[in-house]
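A protein chain is absent from this complex, but the other protein chains hold their places.
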Amino acid sequence: MTAINSNVPRLGDCTVKSPLSLSIENNDLIPNYVEEGTKVIVDSVFRDEIPTEFKTFEVAGPREKIYFDPSKTRAGIVTCGGLCPGINNVVKSIVNELSHGYKVRSIQGFRYGYAGIVPSCGYETIQLSSEAVRDWDIKGGTMLGSSRGPQDPAEMLDALERLNINMLFTVGGDGTLRGAQAIYEESIKRNYKIAIIGVPKTIDNDIDFISRTFGFETAVAKAEEAIQSALIEAEGAPRGVGLVKLMGRHSGYIAAHASLANGNVDAVLIPESPFKLEGTGGLLSWIDRKLKEQNRAVVVVAEGAGQDILAGEKPEFDASGNQKLLDIGTYLGSSIIGHFKKTKDPVNLKYIDPSYIIRATKASPTDAIFCRRLGENAVHAAMTGRTGIVIGLWNDTFTHVALADAVSRRKVIDPDQDLWRSVLQMTGQPPTFY
Amino acid sequence: MTAINSNVPRLGDCTVKSPLSLSIENNDLIPNYVEEGTKVIVDSVFRDEIPTEFKTFEVAGPREKIYFDPSKTRAGIVTCGGLCPGINNVVKSIVNELSHGYKVRSIQGFRYGYAGIVPSCGYETIQLSSEAVRDWDIKGGTMLGSSRGPQDPAEMLDALERLNINMLFTVGGDGTLRGAQAIYEESIKRNYKIAIIGVPKTIDNDIDFISRTFGFETAVAKAEEAIQSALIEAEGAPRGVGLVKLMGRHSGYIAAHASLANGNVDAVLIPESPFKLEGTGGLLSWIDRKLKEQNRAVVVVAEGAGQDILAGEKPEFDASGNQKLLDIGTYLGSSIIGHFKKTKDPVNLKYIDPSYIIRATKASPTDAIFCRRLGENAVHAAMTGRTGIVIGLWNDTFTHVALADAVSRRKVIDPDQDLWRSVLQMTGQPPTFY
Amino acid sequence: MTAINSNVPRLGDCTVKSPLSLSIENNDLIPNYVEEGTKVIVDSVFRDEIPTEFKTFEVAGPREKIYFDPSKTRAGIVTCGGLCPGINNVVKSIVNELSHGYKVRSIQGFRYGYAGIVPSCGYETIQLSSEAVRDWDIKGGTMLGSSRGPQDPAEMLDALERLNINMLFTVGGDGTLRGAQAIYEESIKRNYKIAIIGVPKTIDNDIDFISRTFGFETAVAKAEEAIQSALIEAEGAPRGVGLVKLMGRHSGYIAAHASLANGNVDAVLIPESPFKLEGTGGLLSWIDRKLKEQNRAVVVVAEGAGQDILAGEKPEFDASGNQKLLDIGTYLGSSIIGHFKKTKDPVNLKYIDPSYIIRATKASPTDAIFCRRLGENAVHAAMTGRTGIVIGLWNDTFTHVALADAVSRRKVIDPDQDLWRSVLQMTGQPPTFY
Partner (left out) sequence: MTAINSNVPRLGDCTVKSPLSLSIENNDLIPNYVEEGTKVIVDSVFRDEIPTEFKTFEVAGPREKIYFDPSKTRAGIVTCGGLCPGINNVVKSIVNELSHGYKVRSIQGFRYGYAGIVPSCGYETIQLSSEAVRDWDIKGGTMLGSSRGPQDPAEMLDALERLNINMLFTVGGDGTLRGAQAIYEESIKRNYKIAIIGVPKTIDNDIDFISRTFGFETAVAKAEEAIQSALIEAEGAPRGVGLVKLMGRHSGYIAAHASLANGNVDAVLIPESPFKLEGTGGLLSWIDRKLKEQNRAVVVVAEGAGQDILAGEKPEFDASGNQKLLDIGTYLGSSIIGHFKKTKDPVNLKYIDPSYIIRATKASPTDAIFCRRLGENAVHAAMTGRTGIVIGLWNDTFTHVALADAVSRRKVIDPDQDLWRSVLQMTGQPPTFY
């Protein structure tokens, strides 16, 4: 039987003894190093016959032997893309693990995303230390600052070389990880020994091979508050309709989870399940039925849902090259109002778009723990000379996932599976609005 | 020296002994009835010479003798207008004081505002009891439902007469109190003995002769969260601008208080202090200066600010006859973006409109207490045959204020006084943007 | 290669078509039934060689064929033991899945734990319906009520038979699951066809083969608040010591997680890692060092830690037969105060025991989702005639775990593994206080 391992690039052999003072003995009450070669099975669910081959991820964590000499290590940290709860926690954890754990003394923080690495953008770097980042996790957002959009990988690596940086931690989403991949490839081309380690940040929870991304649970909790407001508004007026647009360009995880947490939603619309408005099976007909039954309706829509409906419009792109989505929230709002005005039975619709409030929230305690451990494992990975990877979580185990795998496709809700089943069960909505 | 008393209409002499079992003795550890004739001075601040005349309010509270026989009392409650934290608390308190305190057995709840009183609208009334309203204060919004817009006072009084209702509690804002005033006047004309008691509800805190309206503190607290989100967003991007629009059609109380509570706002715009955008003293120039100093700026605008700027547009009216305000928030947002795009130094602006989330919030503990006591005093006033009044708060004392006085003009922030002084001190903004 | 399956007892063949209207097709946008025979590997982490044998759990979820005819199904629900966030959510979810999903009409709620099943205790059962439980999840605690202590299994099964109940859902911890196991065994003995399904409830998160129990995350979040209070108190006084006792009779999960979430704790004491007070390696010496470095110290202790230190005392037992633990919190507090009083350098110690506040908290959104899905899967399992099991979570997958396995031993923190490593890293404390 064969294990098909995910590829984790390494800068070279590990010959330096780790300063972490962990143990390799069991039952000595001292935490252990992770032994090289430890893996976790990716697909642990099967039917009838156990498969003969498994894809695995390498398990993350501190190793007894490391690649970099801590006294010569110079680290850099950059945060990119939109805000997400927990960024400061991750940065603080990386700084603390580097300085307290490995006694690394030189840690640079780049300001405002990849732009902060490129000298021509003119941002000064910040010297980071445990003292400096002590209170960073009291607030949401990113104290380093962030920005969108790519920079030239060669120019970034030039700058990193000039600063003698030999490990770069990038906290960011899809575009950021592609940027990290580009720096990594450039470093291989130049044979410059630098560890490029990503910490995946996507409030949408849509990175593949990562069971959960940091900030997601906090976002779901805050999104649920907005849904509760919509419910209260809908209940407070005759024929009240509460409409909430939540994040989720390509995956409806926040919409699905926040709706489940609330439990009083009548329709959830996600990118993974297309819908139409008109017709007996359409959304408007469903809302009409709910208004007749309850005198109110609550609808939650992920920002990426119903893009086919908006398809007549010509595409726009933002600075990062992401296609700008036409706003399904306002479109739905005016469609619902217009429809019921025509039926001479108008609705009281209240539209809530809480995105910036959600993004700026401070990490919940659970996310704070998760961020801390992501940061620790990112440092462990870098110190052993791993590069071109992100830190993932799989089967409750922290993992190393090749950047190439992480950005190969997005994670989406599978309408065949149990999450969507629970959503449909809760709303009572038909499997599709068609 | 003369006291000039505010007029409080009475239905007749009080000859029934109150069932409340309070005391008229001091120092017996039993709470006292309020003696008829107790007053509170309105203007208690003066300079040098004490004035020779005072306007006063009658002090609210239970009286030893009441007008209505509780066993024959039939009460009605209606909630009108937009949502505001604490409506359910007020209704629950009225029900509890009626049923526990005075042993009134018949309490009707009208659905969806004044529309629920008018039979042609077709809403059934709800029988209310302590049992029925037990959990109403767990959530925000209004369990009775609400709606906007006036109804014919004669038609409403017809309906109240048919239901033999002899006290009506109306929880609502400016328009609602005018409606209550109209019902009151109609009842006087008909000589129908009904107590019309208003509980002023305005999340904007802008009713005159009332030092604070219920839900206002809760709203300020929630609004402050939105400002904090705007700050976090502004800090997280280069040249970040956080822009928050808050409630306040005619008075900037929420904007002023929430900004003070946050403490990191760079400009507060309220209806009471006009501003312009362009020119060296204008808002855009101030934002430019703050961006240069701090690389970020946070602006809070009350929805009623800058209406003169929007004056080219033709006026619209909503169902209640309130003039619809053009949206200063989105106007400001695009003006700021456009201005800095022209200067070739674009900003990252994030616009937050948290209104529905604020309105739907559950009452804070402080507001819960305030609502409870408003409801109690509304019932005490009704039982003594007072009518045509609202329950107010003045110098930390609950009062009776004639409806006519309460709706005569709005309370606004006086830019000469200390609240606005504290705001300017905090933001550092110039007294006016001119 | 062999899979060693965990045993799941079944009442008989499933011949009834499920009324759930799910699908067995992929890619039809309709959620699927779970196929019989679907399993999840228990130990998915390995080193070097993939093992040739795996222990597996059966995967939970709705099946196409079920055992019970919904129209003849009579369900009962009971909640036992101490409070835990989310109990009401689980009960509501069970009720909703039974009534909305499977159209089961008869659902009894037993009051105050197993005592409510036994007629001699005199508690009436409550008829449950979706309508009745609609607002149960707004509050913490248990609306059914709970109690501790066992009841005679034969007597309970007699009562269940008299009520014709053919599925019993028990929400409770270790003792409760043993009680469920006893009822299950009695039902097998009598050949009475009743599905006994447990939903494991332990705020301590210490049930084996269950990666997370409901309410745990909520408890951690609330516990973190108490730690933050202790930190604030410790910072506010010279030589301030904040001491917090948290739940955890046998496992230090809450203490470890809440401390990690806070990030400012100087020592975490858990049952899994023994400690001593005196001596150069002891706790008091560590606190002394922290006071010298920081002028304050924060200590978190799980209630079950240091029991050997208290061993001189004679054991006591509570009503459930659980050994009563002597209070390590107050013991530590007076030991620390006494020690530093002797050194003539007294401390300002503030002791916080937030247990009842934590237990009574409402479920967080994440826990609300978890409870909902536990409840759904409990019903799915019962409807297919499974019995003698609990619903678990493993590798992010809901599972069926035999009651016998679930109660065979407790889950504890392994000091060799990564959770404890993160804790030691954060506090900086030595691996053991010896």
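Order of writing sets the labels: A, B and C. Residues in every chain begin at 1.
Here is the rule we go by: a contact is a pair of C-beta atoms (placed from the backbone, for glycine too) under 8 Å apart; a residue touches a chain by one contact, two chains touch by 3 or more.
Owing to the predicted nature of the structure, the values given are computational and were not obtained by experimental measurement.
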Legend entry - Residue among B:Q307, B:S335 or B:T397 that touches the chain left out of view: B:T397
Inset, instruction - Give the residue, chosen from B:L11, B:V59, B:L349 or B:I389, that touches the chain omitted from the document. - result: B:V59
Inset, instruction - Touching the absent chain in the whole complex: find that residue among C:L246, C:I352 or C:V407. - result: C:I352
Inset, instruction - Touching the absent chain in the whole complex: find that residue among C:E225, C:E272 or C:E376. - result: C:E225
Inset, instruction - Write down which of B:I196, B:A221, B:I357 or B:A378 is the residue touching the left-out chain. - result: B:A221
Inset, instruction - Touching the hidden chain in the full complex, which residues of chain A are there? Just list them. - result: 135, 138-139
Legend entry - Touch residues of chain C, complete complex, unshown partner: 83, 111-112, 115, 123, 139-143, 145-147, 225-226, 228-230, 232-233, 235-238, 350-354, 356-357, 359-361
Legend entry - Residue numbers in chain B that touch the chain omitted from display: 1-3, 22-23, 26-32, 34-35, 37-41, 44-48, 50, 52, 54, 59, 61-62, 96-97, 100-101, 137, 211, 217, 220-221, 224, 257-258, 260-263, 273, 364-366, 368-369, 372-373, 376, 395-398, 415-418, 420-422, 424-426, 428, 431-432
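The criterion applied here is as follows: only the chains that are shown with their structure count from here on.
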Inset, instruction - May I ask which two chains are joined by the most contacting C-beta pairs? - result: A-C
Legend entry - Inter-centroid spacing, chain C versus chain A (mean Cα positions, whole Å): 28
Inset, instruction - Report the inter-chain centroid distance for chain B and chain C in whole angstrom, where each centroid is the mean of the CA atoms. - result: 45
Legend entry - Residue numbers of chain B (touch at least two other chains): 139
